[in-house]
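For this depiction, one protein chain was excluded, whereas all remaining protein chains were kept in their positions.
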Amino acid sequence: MPPLTADSLWADVLAVRQQQPLVHNITNFVVMNYSANALLALGAAPVMAHAREEVRDMAGIAHALVLNIGTLSPEWIEAMVMALQTARARGLPVVLDPVGAGATPYRNQAIAQLLAAGSPTVLRGNASEVLSVAGVQSATRGVDSAIASDDALHAAQALASHLGAVVCVSGATDHILAPDGRHARLSNGHVWMTRVTGVGCSASALTGAFCAVQADAFRATTAAMAYLGVVGEVAAEQVRAQGRGVGQMQIALLDGLQLLDAQTFKARLRLHHDE
Amino acid sequence: MPPLTADSLWADVLAVRQQQPLVHNITNFVVMNYSANALLALGAAPVMAHAREEVRDMAGIAHALVLNIGTLSPEWIEAMVMALQTARARGLPVVLDPVGAGATPYRNQAIAQLLAAGSPTVLRGNASEVLSVAGVQSATRGVDSAIASDDALHAAQALASHLGAVVCVSGATDHILAPDGRHARLSNGHVWMTRVTGVGCSASALTGAFCAVQADAFRATTAAMAYLGVVGEVAAEQVRAQGRGVGQMQIALLDGLQLLDAQTFKARLRLHHDE
Partner (left out) sequence: MPPLTADSLWADVLAVRQQQPLVHNITNFVVMNYSANALLALGAAPVMAHAREEVRDMAGIAHALVLNIGTLSPEWIEAMVMALQTARARGLPVVLDPVGAGATPYRNQAIAQLLAAGSPTVLRGNASEVLSVAGVQSATRGVDSAIASDDALHAAQALASHLGAVVCVSGATDHILAPDGRHARLSNGHVWMTRVTGVGCSASALTGAFCAVQADAFRATTAAMAYLGVVGEVAAEQVRAQGRGVGQMQIALLDGLQLLDAQTFKARLRLHHDE
C-alpha cells in the first residue's frame, strides 16, 4: 500500500464530518460524557447502551463499536461480549480500549474473555496496558502509564500479528502497528492531554468513528490519532498562552475537534513511516 | 385560558430561582453531571438516586421527578416504576424523556412498562422519539433525530390526548401540546445545542423544575423550553463571535442558565400559539 499522507488522513476527517457515523460505546462511567462530546464535536453520532437486553440491537444499527473496560462489572463484560459478537458477525469495526490492563487480575480476565469472544479491529492503549495485554508483566498504576510507548513496540507488533488487529500504543509518540507490518509513528500532542480524564478513552471513541468511514483500519487509526494529536497540541498552546490550565484544556480540545482546519492539520502533522 | 406571554413565562423563571425546587432525577450516565449542573445553574436543586431501596423515599421528599431512559438496565426500569408510582400518588409532576425510543425493542418495552405504571405529566423528546412512543414506526438513530419536529405534530397531539399529558416535541421548532388542545410553538435555540450531549436531557430536567413551581404543566413546559432556547441562541452567538466551538458552548449554556436577564429573554422570545 502507498504510505499515508496528510492529504489522505484529512480526507478521512472530512468523511467522518460528512457521514456522521453512529458509534456505539460501551464505556466507563468516568468518560461517558466526555467521549460523547468528543464524538459530537468531531461530527460523529454517539450512542451509549450497556444493557444485555439491548446491546445486540444497538450494535446492529451502529457503524462502529467501542469497548472500554475502565469501570467494569460482570454484567458489563457480558454485554461487551454480546455486542462484540454482533459487531463481528456484521463486519462492523470494533475498537477495544483495555483501560488499566494489568492493574488487577479481574481486568486481565475481562480482557481474556473479550479477546476469546473475537478479535477487535483496533486495540488502543498506553504502553503499560499494551504490554499487559501482550502478556508481558508490568505494574500498571491506575490508568496512566509510566512506560514510554517506544518500549512497548516489540510486544505491540507481536500482539498485532497475533490478534490480526491494528494495535495503537499512545504516548509521547503514538505508534500504530498493522498485522501486515505497517508502522506509523506520530509525534504530535501535548503532555496536558494526560491531565484531562478521558482523552485517551476519547481517542478510542474517535478511532471507532474513523474506522466506520475508512475500511483500512491502520489508516483510520492513524487518522484519528493524528487528528486528536494536532488538536491537542494547538489547544495546549492556546490555553497556556492565555494563562489558563487543564480545565480550559478540556474545553479547548472539544472546540478543536470541531474546528481544526486542513491547513493547520497538514502544517502541524508529524507522521513517520517504518515499512 | 389566556395565551401565554413573555411576562408569564418569565415569572416562572423567577419562581424557580426563588423556590429552588428539589428535582429527583433517575437519568442516564452520560448526562447526569450536565443535568445536575444545568439545574444548579438555573437555581434548582438536583438529586440523583436510582436504587430500588431508596427511590420511593427520595421521590417522597422531592418537588418533581424526571425519568430518562438513556442508559437503561432492568433494575433501573424497576426503580423508575417505583418512583413514578410514588410521585403520582403524591401528585408530584413527572417528566419522562424517552431517549432513543424506537432504537431497540428493549427501549420500547421499557417505555410501555413506564406508561403502564402511570402517565407522566410531561413527555419530552425529539420527533423520532415522540413518533415512536406514539406507535408510529420510525428508525431512530441513537439519540438524535433526522425527522423535523413539525412532522410529529399530529402524532404528538394524539399522544397528548391519549396520555392526558403535555407532549413536547423539540427540534428547530419546539412544539408543546396540551391534552386540552393548547399548542405553543417556540422557534428559539441554535443547532449547536444538538452538538453538546445532554442538552435535550437537561431540557427535560429543567422542565421538571418549572413544573415544580407552576401547576399548569403546559405553561411550565413552555417556560422551560423558551428559557433554554433563548439561553442557547445567545450562547451560540457569543461562542461563535469568539471563534470558539461546541466545547465552549457547553459552558456558555450553563452560564446563560444562571445569568439570562428578563430584558434579553423577552426581546428574544419567539413564541406562537395555535388554539
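Structural remarks
In order of appearance the chains are A and B, and numbering begins at 1 in each one.
Rule of thumb we're sticking to: a residue touches a chain if its C-beta (ideal position, glycine included) is under 8 Å from a C-beta of that chain, and two chains touch if they have at least 3 such contacts.
This is a predicted model, so every value here is computed, not measured.
Set against the missing chain, the residues A:V196, A:L253 or A:L269 yield one that touches it, A:V196.
Here the missing chain is touched by one residue of B:A49, B:A117 or B:A148, and it is B:A49.
Considering the full assembly, B:L254 is the residue among B:A15, B:L131, B:V234 or B:L254 that touches the omitted chain. Against the chain not shown here, chain B presents residues 22, 29, 32-33, 36-37, 40-41, 45-51, 53-54, 57-58, 61-62, 75, 250-259. By the touch criterion stated above, the residues of chain A touching the omitted chain are 28-31, 33-34, 70-74, 100, 103-107, 139, 141-144, 194-198, 243-248, 250-251.
In this text, only the chains that are shown with their structure count from here on.
Fitting chain A to chain B on CA positions gives a rotation angle of 120°, reported to the nearest 5. A separation of 33 Å divides the Cα centre of chain A from that of chain B.
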